[in-house]
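Have a look at the structure that comes next, please.
Removed: one protein chain of the complex. Kept in place: all other protein chains.
Entry: chain A
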Amino acid sequence: MSYVKIEGVSKYFGSTKVLNNISLSIEEGEFITLLGPSGCGKSTLLRAIAGLNDLSSGDIYVGDKKITHLPSKDREVGMVFQSYALFPNLNVFQNIAFGLKMEKMDKEQYTVKVEEMVELIDLKGKENMYPGQLSGGQQQRVALARALIKKPKILLLDEPLSALDAQIRRTLRNEIRLIQRKLNMTTIFVTHDQEEALTISDRIFVMNHGDIEQEGGPRSIYTSPETEFVARFIGNYNVLKKSELETTGARLVSENELFAIRPEAISIFPLAKEGHNMDETINIICEAEVVMSTVLGNVMRFDMDVKGIGITVDALNESKIHWIKNGMTVQIAIPIEECKGLRIPS
């Protein structure tokens, strides 16, 4: 029995359809991510769950209760905004206590809980500071604590890390995940950063133009994209038409029209050098010209030209690939099993 159920949800703004008949379900304690490019409707879906947008059609259930038409304040959800939205006139303590005060809880009772929360987010000693005096990362932690203290049924996080710099993003990302596990909090996380989604989630829903294109665990999403959009968005895949793949010399037995190949699955070796254990029965082997090489840190990216078709190849940046130079003609081997057939979304 799933804990959160979203059934056939659609949303129009005027005549533009922003959510297209979306259905998904989430287990209790699960951490799921809505991943997609800007404008694909992630925030709209999240805000609909929080009751900040109404829906054009469809229903939302949390733990068997239909919340589609409840006002925000009665939905028992917690939300963290991209802009933090801390109350500037209240200090850290008062911000975190706000939700409990709204429940008319006594001061003694909520003080204990707030102190626990402050401890959990590691902001002890800063209770009397005001949002304006905190760093971005600290503000975001306060926002998280403020949402968590009411023990919501679902925690909604709308790009909570996007205003922070890379270093703090990573630390805070891990902290969020730890706290979420500790409290077994059912969480919906929204981001347009695929690395963030892959590292943090139990399950990912890849969204595009108001549709869910694919759902699955991080590993399966990354290694087995089902559509061209997911392949390109999630991992810089090479996406080739059947005809293009055939010009490279492949003989494929598959009815798919489009194929995705991970850049790091392709290997490069010199023209002359034979004896590589490159089995032509499981590899497509062809000549390629190195058009451009780019250093991406621990990985080198080569843009290759194979009979007019552009193919990207990633290789670990180690000394044994330093012989590869721009303008050179090399051989590449594409494992046939890495050519993933893609479905064309309807």
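Everything below uses one rule, namely that a residue touches a chain if its C-beta (ideal position, glycine included) is under 8 Å from a C-beta of that chain, and two chains touch if they have at least 3 such contacts; residues count from 1.
Everything that follows uses one rule, which is that contacts and distances are computed from a predicted model.
A.B. asks: Leaving aside the chains you can see, what is the UniProt protein name of the one that's missing? Options: "Acetolactate synthase small subunit", "Phenylacetic acid degradation protein", "ABC transporter permease subunit" or "dihydrouracil dehydrogenase (NAD(+))".
C.D. replies: Its UniProt record gives the name "ABC transporter permease subunit".
A.B. asks: Which of A:Glu103, A:Glu255, A:Glu318 or A:Glu337 sits in contact with the chain that's absent?
C.D. replies: Candidates A:Glu103, A:Glu255, A:Glu318 or A:Glu337; residue touching the omitted chain: A:Glu103.
A.B. asks: Could you tell me which of A:Ser23, A:Ser83 or A:Thr294 touches the chain that is not displayed?
C.D. replies: A:Ser83
A.B. asks: Footprint of the hidden chain on chain A, which residues?
C.D. replies: Residues touching the hidden chain, for chain A, are 50-52, 71-73, 75, 77-79, 81, 83, 85-91, 93-94, 98-99, 102-103, 127-130, 132-133, 146-147, 150.
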